[in-house]
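A single protein chain has been removed from this complex, and every other one stays in its place.
Chain lettering (A, B, C, D, E, F and G) follows the sequence in which the chains are written, and residue indices restart at 1 in each chain.
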Amino acid sequence: MAQDFKGQTLEVEKGFWTIFAGLCKGCGLCVQKCPKKCMSWSDVLGVYGTPSVKINDECIACGICQNFCPDCAITVDKKKEAKH
Amino acid sequence: MAQDFKGQTLEVEKGFWTIFAGLCKGCGLCVQKCPKKCMSWSDVLGVYGTPSVKINDECIACGICQNFCPDCAITVDKKKEAKH
Amino acid sequence: MTVQPAMPKCWRVETKPHKFCPGCGHGLVLKALGQAIDELGIQDKVVFGCDIGCSLLSWDFFNMDTVQTHHGRTNPVITGMKRANSDIIGVAYMGDGGGYAIGAQHLVSSATRNERITAILVNNTQYGMTGGQMAPTTMPGQKTETSPYGRDAETTGSPTQGPEMVAAIAPEGAYVARGSVANMKQLKGYIKKALENQMAGNGFSFVEALSLCPTNWRTNAKDTWKFLEEDMYKYFKVGELRVPGPREKEGQ
Amino acid sequence: MTVQPAMPKCWRVETKPHKFCPGCGHGLVLKALGQAIDELGIQDKVVFGCDIGCSLLSWDFFNMDTVQTHHGRTNPVITGMKRANSDIIGVAYMGDGGGYAIGAQHLVSSATRNERITAILVNNTQYGMTGGQMAPTTMPGQKTETSPYGRDAETTGSPTQGPEMVAAIAPEGAYVARGSVANMKQLKGYIKKALENQMAGNGFSFVEALSLCPTNWRTNAKDTWKFLEEDMYKYFKVGELRVPGPREKEGQ
Amino acid sequence: MGKPIKIVLAGEGGQGVQSVAEILAEAANEKGREALYIPNFGVEQRGGVSVAYLQIGDEAIGAPKFQIGDIVIALSDRAVIRTRKYVGPETVFVYDSGIENIQDELPTNTDKVYAIPAIEVSKKELHPRVFNVIIMGAVLKATGVVAMDDAKKAIEKKLGYKFDKNPELREMNFKAMERGAELVAELL
Amino acid sequence: MGKPIKIVLAGEGGQGVQSVAEILAEAANEKGREALYIPNFGVEQRGGVSVAYLQIGDEAIGAPKFQIGDIVIALSDRAVIRTRKYVGPETVFVYDSGIENIQDELPTNTDKVYAIPAIEVSKKELHPRVFNVIIMGAVLKATGVVAMDDAKKAIEKKLGYKFDKNPELREMNFKAMERGAELVAELL
Amino acid sequence: MPEKPIQGEKRVFVTGNEVVAWAALAAGAEIMYGYPITPQNEIMHYWTRMIPKYGRRFLQTEDELSAGFTTVGGVLAGRRAFTATAGPGNTLMQEPISMAEAMRLPIVVVVQQRGGPSTATVIYSQQEVTLTTLGGNGEGLRVVYSTATHQELFDYTIKSFNTAWKYRFPTFVLGDGYQAKMRESLTFYDPAERGIEMVPTDAYVGRPGMPGVDRPPKHMRNTYNMEEELYEVLQGYLADFAKAAPEIAEHETFDTEDADLVIISHGVVSRACKMAVRDLREQGYKVGYFRPITLRPMPEKELQEVAGKAKQLLVVESAQGQLARLVKEVIYGSTAEMLSLFKPGVGITSEEVIARVKEIKG
Partner (left out) sequence: MPEKPIQGEKRVFVTGNEVVAWAALAAGAEIMYGYPITPQNEIMHYWTRMIPKYGRRFLQTEDELSAGFTTVGGVLAGRRAFTATAGPGNTLMQEPISMAEAMRLPIVVVVQQRGGPSTATVIYSQQEVTLTTLGGNGEGLRVVYSTATHQELFDYTIKSFNTAWKYRFPTFVLGDGYQAKMRESLTFYDPAERGIEMVPTDAYVGRPGMPGVDRPPKHMRNTYNMEEELYEVLQGYLADFAKAAPEIAEHETFDTEDADLVIISHGVVSRACKMAVRDLREQGYKVGYFRPITLRPMPEKELQEVAGKAKQLLVVESAQGQLARLVKEVIYGSTAEMLSLFKPGVGITSEEVIARVKEIKG
């Protein structure tokens, strides 16, 4: 019966960044913690009708936003570094 | 209305030692603490019908027994030392 | 492959989004706890007890057996359970009001008795659930609903140093630490050690987590972090206070 | 001149001999307290609160206003009184059960709030009034009515270190000490300082007094002293833990 | 005996239904009428549906809550579901036309079910912040419990200090109130 | 219906009245009779008057306490004062003749007020420790609730382990019991 | 000297919790002790905001045990002291209250009932009637005012201090979450201007003079060594309570004279009942209205009178018969049929009351 959340995934250079607007409460904690200051409010509304978040392509897929989201609304997948 | 307790006073070389049998519960704490081991059970019964305490003349009026009596049943008055 | 939210495995997806406010630190503490439980693989052993306080909102948070108790009484409920069935890994989850005010006798006594439970206390410097009154952890000058002109340390005292208190009285075998949701990895590590300490039967395990309450702090995201990392860090020192060494089994 | 008993002036002669058992340490602690009050000349300012526990037997002990409270609740009653009338010098007198078990939240909170009261706690390592059950202060191996085979530290914990706990959490201005009825002069000195600290408005003042309970220890006089001076001294360290320095009046 | 007018307002946490109810109640009170306003509240600080119960009449009000409202206004899907039990045959039920997939959840025991585009109007014409004032206007028009002018005074009293700093805000609020009244007038 | 015999025993803390009551009760119980023994207790661990209420009969006993005893025994001045309320016209009241200045405090509503020199006898003839056993003997004789032999068995059961180590103790106890009986027999 | 909190009369539109805070101020309450619990929190919020101006005090305690015992301490020191609580807090508060009861201490407690048992809801109920009237290990020697309107919340909060200090029984204002959180109009006033004299307080302990010399020391206890001592003390208390009861008891009633059926309710529920009775009368039903304002002591004689006349009594309450039990106790012997509308933990509307009466009347 596990619930399915629909994510919106963005590919950036270093990985994939997914926002689950159905989980995002628009608290902005992630935005503050992003080391690249690459996050901002999105037009997609979150679960409480407040804006959810989006990124721009300066994102380095560091995962910090995921780490600090109290609602697990962000998933970041770093691309495996190509082995030379 | 202060209550009067009848004390039995003994004079020893260094001072006066008074036992108030009406206050003595016969616990024996004083006996144990006497540095001269000069205390023992008396025939005079204390407030609970148990023996009260007495001293022999090895008492040096140090006041330790008074100090450790939880019921203030002993009063020790040291004689003032004669000033030469 | 469709991406799924990176929730700890032991979180109950059906009850998400959870009931905490936007930006609430409870979600972060429970994420750290969930991750620690996942890593230890003990989801089926843990019984989670939540206090009354905003922690009660976690009564259906996990795919783990959960008991919502009374304000301040989670320690005794979990203690009673653990005493009755030592196979259980008991987690008592509470707020600073529940742990340091109304339930202080239970915290202190669980500590001195070295109860084999793991207590996690969320310090958000006030009473979240009831709308932001002063807590034992409220900081000097901090405005709350019952210290509207700022907490006056002279008349109402100083913020409770909880882990320090527990560390001062808990017997050998106890684990005591203070973590912060601003350092999730460390916090998870502390909680994990606290669970392991219980599993090893060593003694009482206590982690205070410095948390966030944007609702009652009336802070935006930026100030929320600032409140924690600037103001709270001044009064509450993050770190481990008691770490039991490897311990000889003395016929426990 | 007829010799009269050397009772502190503030003792109420009409109610003597008091109600404590033969050899009870409560009598000694109250003697030290009485002497300290006499020396400070504050008999008419003190309100004495006694807990339920053998301390209740002191409800008519002094020629001072006295309130017998509930088990563990003397700290809040005296706190409430002092908050309402700061001219009072409030003394909260309790046992180890009252202070460290059922009333631990009050002790801890009076300490962190730095209540301007003087709490005196009589540690006799068990529950005297109810006939000798285990207390938080019962020592490992000590037999009581509820640890009939000796207290097992592994399952029931270690003796509460009360003054250490209070010292760990009380703010600046608090006075904390542990005395013993085996050193009456020192004990009186600690209590006096604790009263003076209240009078100076510095903060919470707490003295634990190691005491005697021949009735429940089932000891004769010799073993009574031995129990205190050999066994108890092993676990409870006599001395001062917190002594506030001279303090600037910050507009209190 | 004139019965009081019974109003239920419900929305999501941030939608400001409580302020609407409070201002209406205060406006009525100022005019010497009897008003009783009670918010709902639960254990959650945020996130639940927020419901306001409001009664305005000429005599002392009875029970604080009631079974059937004269007008019920729901501003989110959850609010519709939560409040439809207050709808009786005579009830005017108003909901925001922006709520999606709500058709099956609407009350069926009254004919007077109206959708108004309050969210849309607030976003497009004014500002999302005055969404709730539009609703207030709608309630005023639908019930006539308080005169528009008195409601304006009540807003003025509450937010005057803000208006003074930024007079445009006043304009926007009053405009919103009137737009709300218009939206409802079109329907009734 | 045979009424139970009602006994009140009172003395100072250390005088052992509770053991007497307990042994008597156990002796009766051993013989298959019904007994009910209840001690008094208060907040003080030591120092109060110790009162034992004992009823022995052939059927289930009623209330644990009673208003009027068949026999009331008081072993100290405070005990006399505390227990005289249990004395009725038919009550046998026994007190120790060693109690000083008690004359004015003795109950006056019964003729059967007897002093026995139990303390003195115990000190002079036996040992202060068996003072209470003398009392037991007196009760046995005065009430006949239990046969002397059964009481001895009960003592044996309780203190046998001590008697085995020190057979003289047994002798002394049994002797005390008999002396108690004699003391009372002289009076009744 | 701080100015009077209320000058003249003032029509206001506020929440019940604000009403209580103002009333306590107006009554000259000097100190509040409290521990947060919904739905009474705002009493503390308003109190703490307002007191600096009027020189009053506040202590936030560690729990309700402490809130109650510190209030006891405040009263012992001679202050007009009060606390407020609800639900599980009220359960805990019974320990200090039982001490106040044993020592006849005039503490004032405002209770804003919420759902029960246990944490239940933070909202509303009338399920703390038994607890508030009879809680603890005693005989319920307390006074309990159950209010129905904000005006009453104001009036009786003031009155509770006077009742407490006059008769020296713990005194309660029993409100509920609805009353706590709702807004309606009422008139604030200064009691003195209305001719209400505040019963003066005095200190139990800490009075001037050297105890044992200038005056006997005050030795207050709640423990007795023998049953008989306690019995004697209680007999005195019970007699005092019985004597005070008719003076204290209050009620509100109408339309009972010719009523077949009288609706009995208390607190906020009585508002629905009042409306229902008016409506039903208009519809030709012979119904009456009775409302005990004091739940302890009950308006005994008046209730008996009503029960003696009516054929049917309908008890309506947001609890499972807690009021009904108290009613039955005092009207025992009457043969009026007892009917009920019990809705533990939820509000009751006049529509429901009307429906119930119509159901009864067929």
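What we mean here is this: contacts are C-beta pairs under 8 Å (C-beta built on N, C-alpha and C of every residue); 3 or more make two chains touch, one makes a residue touch a chain.
All values reported here derive from a predicted model rather than from experimental measurement.
Visitor: Of the chains you can see, which ones touch the chain that is left out?
Guide: Taken over the complete structure, the missing chain's partners among displayed chains are C, D, E, F, G.
Visitor: Out of G:Leu92, G:Val205 or G:Val269, which touches the unshown chain?
Guide: Answering carefully, the residue with contact to the hidden chain is G:Leu92.
Visitor: Tell me which of C:Thr66, C:Gln126 or C:Gln161 is the one touching the absent chain.
Guide: C:Thr66
Visitor: Among G:Gly16, G:Gly135, G:Pro217 or G:Pro299, which one touches the chain that has been omitted from the display?
Guide: G:Gly135
Visitor: Since one chain has been left out of the picture, which residues of chain E touch it in the full complex?
Guide: That gives, for chain E, the contact residues 40, 42-44, 48.
Visitor: For chain F, which residues reach the chain that was dropped from this view?
Guide: Looking at chain F, the ones touching the missing chain are residues 1, 22, 25-26, 29, 34-43, 60-68.
Visitor: Can you list where chain G touches the absent chain?
Guide: Output for chain G: 87-88, 90-92, 94-95, 98-99, 101-103, 114-121, 123-125, 127-128, 130-131, 134-141, 222-231, 234, 238, 319-322, 324-325, 328-329, 332-333, 335, 337-338, 343-347.
In this section, only the chains that are shown with their structure count from here on.
Visitor: Just how many steps, at minimum, does a route from chain D to chain G need if it may pass only between touching chains?
Guide: Shortest path length, in steps: 1.
Visitor: C-G versus B-D: which has more C-beta pairs touching?
Guide: B-D
Visitor: Give, as an integer number of Å, the spacing between the C-alpha centres of chain C and chain A.
Guide: Here the centre of chain C sits 27 Å away from the centre of chain A.
Visitor: Identify all positions of chain C at which a residue touches two or more other chains, and write them in rising order.
Guide: 20-22, 56, 101-102, 104, 129, 131, 136, 156
Visitor: Residues of chain E that contact two or more other chains, please.
Guide: Expected reply: 43, 46-47.
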